[in-house]
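One chain of protein is taken out of this complex; the other chains stay put.
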Amino acid sequence: MNATKIEIEQLTKQYENAATPVIENLNMTIQEGEFIVIVGPSGCGKSTTMRMIAGIETITSGFLKIDGHIVNHLPAKDRDIAMVFQSYALYPHMTVFDNMAFGLKIRKHKKEVIQNKVHEAAELLGLMPYLKRKPKDLSGGQRQRVALGRAIVRNSPIFLMDEPLSNLDAKLRNQMRVELLNLHRSLKTTTIYVTHDQTEAMTMADRIIVLKDGQVQQIGTPEEIYRQPANLFVGTFLGSPQMNTMPITLKKRTVYLNEIAIAQLANDINSGRYQIGVRPEDWLIVETGIPLTITHTELLGADLHIHGNFEHHTIILRCDGKSTYTIGGVIHIMPKHLQLFNEQEQNIYVKLLGE
Amino acid sequence: MKKRLTIALFVGIPLIPLLTFWFIPMIVSVWLSSTDWDYISPDFSYVMLDNYKQVLTSSDFHQALWNTVFFGFWTVLPTVALGLGLALIVRKQMVGQTFFKGLLFTPWITPMVAVSIVWSWIYEPTIGLFNQILGFLHLPQPQWLTDPEYAMWAIIIVTIWKNAGWAMLFYLDALSKIPDELYQVGDLEGANAWHRLRHITLPLISPTTLFLVVLSAIDSIQAYDQIQVMTQGGPAGSTRTLLYLYYQLAFEQFNMGEATAVATLIVLLTALLAFILFFVSKRWVHY
C-alpha cells in the first residue's frame, strides 16, 4: 500500500507586509489513501495550503506532519510529493518521455527502470503514441495527461493537484474527472485536489474541505456538506442551481415568510429572525403555500428548473422534466426540507414536522 | 499618382545615403579588390585574384586570421558565461538590485577609447594597478602590453570587461520569462541547484545564448579601438586582427587592392560564422 497520512495542525501562512494571514490556524487530518478536495472561491488560500504541503511555500506557524513526522523545514525535493499544476508546468524543451522521466533521471534510477515506469504510466494514460513529441505539439488533454504521468511515474505516496482540469473544455473535463477517479482507485495514493469547481468537489471527493478567507468552513463528505452545510456560505457555495435563501421569522416553531406560514419545526428553537436555505429540489408544489409567479423555465432534459418571484424574493425550484408550466402563471410551493441559519450565519439543526 | 510620389519620397530620400554609404561601397569594395589601386595615382589596372593570392599566402594574414579566431573565441565565451553568471546572481530580489545592475552595465556605456587608456595605465608593468596586485599576491607580473605572449590577453580582458554587463541584461530578460512553476516542479521532482541550472535554466535560455554568441562573435571581428589605443597591433603583430590588418593596409600603406581583399574575406568569415552558428543551433537550441 503506497499511501501516507497527512496531519495539519494550526497551520498559518502570513506574507510579510500583509495585514491578514492567507491561511489561519488550519487543522485537518488526511487519512491514508483518501481523496480530499479543497474547495473555495479564488483567494481563499486553497492553493497556498497545497503549496505549503508541497514545500514550495514556507510555513509561518503551525505543524505539517507526514506519517507522523514534522516536515515543516524539509525541502520540497525531500518530501517525495508529486504535484500536478494548473498550467501543467511541462518542460517545453523536453519530449513527453523526458518530461515524465525527469524526476527518475535526476534521482539516478537505472535506464531500464525508467523506461519501464514511463511506459507503464504512458500505457495507463494512453500516451504511448506521443512519447517522442514535445509539449507544444500536444492538445490540452494530452498535456494534462503528461503532467499526470509525471506524477504517477514517481510512485509518490502523495499527489497534489492544483486545479488540474480548469484549462480543459467541458467535455474533456468530465472525461478526465472519471479517469482521475479510476486512477485513484487503482493507485490508492493519498490525494489532495484543489478546485473552485463545486461539481468536481462533489463528484470526486472522499471528503471536502471548504475554505473561505483562509478559514476552514467545513470538513465532511460531499453528502454531509450538501445536506448539512455548517453555515450559509457553504450552503450557497455548493449545489447548482444555488440554494434559495431568504429571511424569515420564527414564532413558536412556525416559520413565516412575509406572514405566510411555510413550515412547522419538529424541534424547539428560540423565536426570532433567521435565514432559511432551501435546495431547489426541496420544494413541493402544493395547493396552498407560497404563491410563485413563474418568470421563466429551463428544460435540462430530465429536469426542469422553474424561476419565479414571490414579492421581492426570487426562487428557483427543480422538478420533473415531463411537467409543463406557463410563464406568468402562478404555482404554490412549500419547502419539504430546509436549513436554518442564525444571525452569525451558522446552521442550526432543524427537522420539519413529518420529515 | 500622388501615392506614387509619396512612395518615391519615403523610399527615395533614405535610399540616397543607404546606397551611397552602404550598398555601393560594399560592391565597390569587392570590385576594388581586383585592382592594384594605391589611392594616390589616378589610374590602376586589374589584377584579378592576385590580391587574394598575395593576402592568402602572406604570413601577416595567417597570423591575423589566427589572432582573430583566438580573440573571438576567448572574448565570446567568457563574455557570455560571465553575463549569465552575473544575471543569475543579480536576478533574485535584493536591496539595491537596480543600482547594482546599473553598475555592472556601466562599462558598456563608456567609450572604448577612454577605457582602453585607463586599462593601459592599469596594465603598466611596474607601477600599474594590475601588476601591483599580482605582486602583492606573489604571482608573476608580466609585461602586459609589450610581451607578445600577454598582449592579446590584455586586449581580451578589456573586451570581456566592457561587454559582460551587456550580456547580463539579455540574460536577465530571458531568465525572467521562465515560469516559476517549472522550477517548483523541479524542486518536487528532487532537482538540486545544479539540476535546475543544467536541465531547466540552460535549455530554456538557449535562444538568448545563441543570439549573444552570434552577436558577440560578429562584434569581436570588428574590434578595433582597444587594439589601436593599447597595442597598435603589436608587439610583433601579436594583437593584429584581420580588421586591424585591413586598417593598416588601407590607411597606413594605401594598398587598397589588398585591403579590400581582406575586407571581402572578413565579410565572408562573418557570413560563414553566422551560417555555422545558425546551423549548429538547430541541434541544441530550444525555442
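By letter and in written order, the chains are A and B; residue numbering begins at 1 in each of them.
The rule is short, and it goes like this: a contact is a pair of C-beta atoms (placed from the backbone, for glycine too) under 8 Å apart; a residue touches a chain by one contact, two chains touch by 3 or more.
The criterion applied here is as follows: contacts and distances are computed from a predicted model.
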| item | value |
| --- | --- |
| Listed names "Sugar ABC transporter permease", "Tetratricopeptide repeat protein", "Transcriptional regulator, GntR family" or "Cytochrome c biogenesis heme-transporting ATPase CcmA", matching UniProt entry of the absent chain | "Sugar ABC transporter permease" |
| Of B:109, B:139 or B:236, the one touching the omitted chain in the full complex | B:109 |
| Subunit B residues touching the omitted chain (full complex) | 6-7, 9-11, 13-15, 17-18, 20-26, 28-29, 32, 39, 86, 89-90, 92-96, 98, 100-115, 117-119, 121-122, 126-127, 129, 132, 161, 163-166, 169-170, 172-173, 211, 215-216, 218-219, 221-222, 224-225, 228-229, 243, 246-247, 250-251, 256, 259-260, 263-264, 266-267, 270-271, 274 |
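Note that in this section only the chains that are shown with their structure count from here on.
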| item | value |
| --- | --- |
| Subunit A and subunit B, separation of their C-alpha mean positions in angstrom | 58 |
| Of subunit B, residues touching subunit A in the complex | 179, 181-182, 184-192, 195, 199-200, 203-204, 206, 286 |
| For the subunit A and subunit B complex, residues of the former touching the latter | 51, 54-56, 75-79, 81-83, 85, 87, 89, 91-94, 102-103, 106-107, 150, 154 |
